[in-house]
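Here's a structure for you.
Note that one protein chain is taken out, while the other chains of the complex remain in position.
Up next, chain A:
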Amino acid sequence: MEEVLDTEFRGRRGRLFWMALRFSILNVLTLGLYRFWMKTRLRRYYWSSVRPGGLPLEYTGRPLEKLLGFLIAVTFLAFYIGLVNLVLMFLSLSLLNHDYGAYAISFVGVIPFIFYAAYRRRRYMMARTRWRGLRFGLAPGAWGYAWRAIGHWLLTILTAGLLWPRMTFWLEKYRTDRTHYGNLRLEQTGRWTMLFPAIVPLILGLLFCAAVIVVSIWQEERQVMTGLVLGLPWLVYGLAHYRTVTFRRLTEAKTAGAIGFRAAPRPWRVFRIYMLGTTLIVLAVLAFFSLLGLVLAAFFAGNLDELGVIAELPERLRGLPTWAKAVLALVVYFNAFVFWDVLTHVFLTFPLWRHFAETLQVTGAPALAAVRQRPRDAAQEAEGFAEALDVGAAI
């Protein structure tokens, strides 16, 4: 076996678009029930498009186990959320004379579940991922993860974000040290301080934006605010830089016996994907609504020759009976939802996967020969809690 394995990426945007479109429409038609099938099938596609050493990853999750996990989560969370929300609302109204308190506390009450759910979700996805016929796995430890995550978040907030790299490192280490490929355990080496340089552009961007705002208020010079035209993309770049560089450093500091990794994603490339992707999504949604406007105009006018009817469109729509307005609003709403969903896959998730995959290498590959299969992890609850709490939206 070669010493270094390159990673190929074989996905096609066009096919992903049609898959995502079909599934999203089915999802709306089934009132959201199809989402378990949709997630499964899209994951199969994404997983199989990534090929370290020329052999694809395989996603073996099943839709019905996701449905089961969701039902289990709903059974327990319904009690928690229904009753706790009600009691909190009552207490907040009667003690604080305000209901924001209730929303804040009820959000705080859900936070441990969110981290718990995120870890469970990762465990499920690892247990259902294979490469070269061998399973990955993540050892149990969701509550330990939840408490640590809460602690790290508190520290990060108290230090105004300066200790964010520390959180990124320790949480990644918690997850990585519990990750297995077959019977091989992964380990996160390195120190948290190695991630510190990654956050510098973001901090500079924040300082720049703060300076722009302070100066423009202080000097009462409105024009200074135009500095934000530079400042906001800078912040986006700062996030892209942080995400890319921490991924690179963390990945290169992961080992599994003699096996190691090289990662070379580029911050500017990720920044371009963010900016271009978002722009394309917005443009496509606008184009869709213009088209919808034309169709409605044609519908009212009978033909497209009298395009003057577009100007009267708002008036005409107002004249519709209530049920027609409701149907139209629902159609537009769900179309926007489906479109947003599908285009996010095509213009954001897909290019990001491609870039991170293509720049990944596995080193010390001959040591793979000694790895053996690991037993199955039933992971009965699947990712039900994450599903119910809407954790981890991308795929």
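What to note about this one:
The definition used in the following text is that a residue touches a chain if its C-beta (ideal position, glycine included) is under 8 Å from a C-beta of that chain, and two chains touch if they have at least 3 such contacts; residues count from 1.
FYI, contacts and distances are computed from a predicted model.
Per UniProt, the protein behind the absent chain is "M48 family metallopeptidase"; the candidates were "Sporulation protein YqfC", "histidine kinase", "Iron ABC transporter ATP-binding protein" or "M48 family metallopeptidase".
Residue in contact with the omitted chain (choice from A:L21, A:I72 or A:I150): A:I72. When the whole complex is considered, the residue among A:P165, A:G182, A:G205 or A:P265 that touches the unshown chain is A:G182. Touching the missing chain, out of A:L86, A:A160 or A:I217, is residue A:L86. Within chain A, the residues in touch with the undisplayed chain are 1, 10-12, 15, 19, 27-28, 31-32, 35, 41-42, 44-46, 48-49, 51, 55-56, 58, 60, 62, 64-65, 67-68, 70-72, 74-79, 81-83, 85-87, 89-90, 93-94, 97-99, 102, 106, 131-134, 182, 318, 329-330, 333-334, 337, 368-369, 371-373, 387-390, 393.
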